[in-house]
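A single protein chain has been removed from this complex, and every other one stays in its place.
Entry: chain A
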């Protein structure tokens, strides 16, 4: 990995008055120029706290944050000049149109007027926002507002671009455009830190991943590294009929949520699992079954525990036709 643009070591932060819960508990993280690093974690894992420390809104209790060699803890104003951030919450831009908002932010970020105007038009065009470009923002949908916020962040991108849940509320078609833009940002040389809980989509764009749980990095590596554990494993999904749940021991541990059961099996057992499931579909015990290769999402669920991921992972489904519990 090239010299890191963002380098975080031993980052700790505890908010006062929240039962002393550690939002960040000793985080190490690097983001190199030209790469997208995905920071995964459920709600409350400490992702946004980490982002806020990088831009100097929150002060770490311990640890160091270097942005392109600048100490972001001691000199947040210098670090901010190198970073552009899309916050998790939508930036309210009532009174402005998406085009005006993007242009103004571009110029506030130091862009030259003509260049910013051109780049704004380009971004609005390629994110398919033209129909709303000159609509007062109080009349645009959440997804359009989200994409506008993305354009505001990247109209004059910092050397480090931090995107906190950029795809929330965005429709499936524009979401693809957005992922492609994020990849392009990195290919053009930016270091991109992508905070998300959308494991399935992020997996296709990121170069590295870090999984955050209770303020700690519980796993890090390339998507392939992380998925290595589940190579050769299959996920069996069963839609149960009438609460029937008589599973063979060969399925191992079965997680049942409502009428849905999920289990992991070795690929070598695929044929017998299919035979078993088909028999029970015919017997009326199962509505439907599916065998799919175990994914990064399964790894993620294993890492941070299924009980807390149900809400987080399934939330912004979109074009995947995700059918999670």
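Definition applied: contacts are C-beta pairs under 8 Å (C-beta built on N, C-alpha and C of every residue); 3 or more make two chains touch, one makes a residue touch a chain; residues count from 1.
Here is the rule we use: contacts and distances are computed from a predicted model.
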From "Na+/H+ antiporter subunit C", "Outer membrane lipid asymmetry maintenance protein MlaD", "GDSL family lipase" or "ABC transporter permease", the hidden chain's UniProt protein name: "ABC transporter permease"
From A:126, A:259 or A:302, residue that would touch the chain that is not displayed: A:126
Touch criterion as defined above, residue of A:22, A:100, A:216 or A:285 at the omitted chain: A:100
Full-complex contact with the absent chain, from A:66, A:81 or A:303: A:81
For chain A, residues in touch with the removed chain: 15, 52, 55-59, 76-77, 80-85, 87, 89-96, 100, 104-105, 107-111, 115-116, 119, 122-123, 125-126, 154-159, 161, 176-177, 179-181, 183-185, 188-190, 204-205
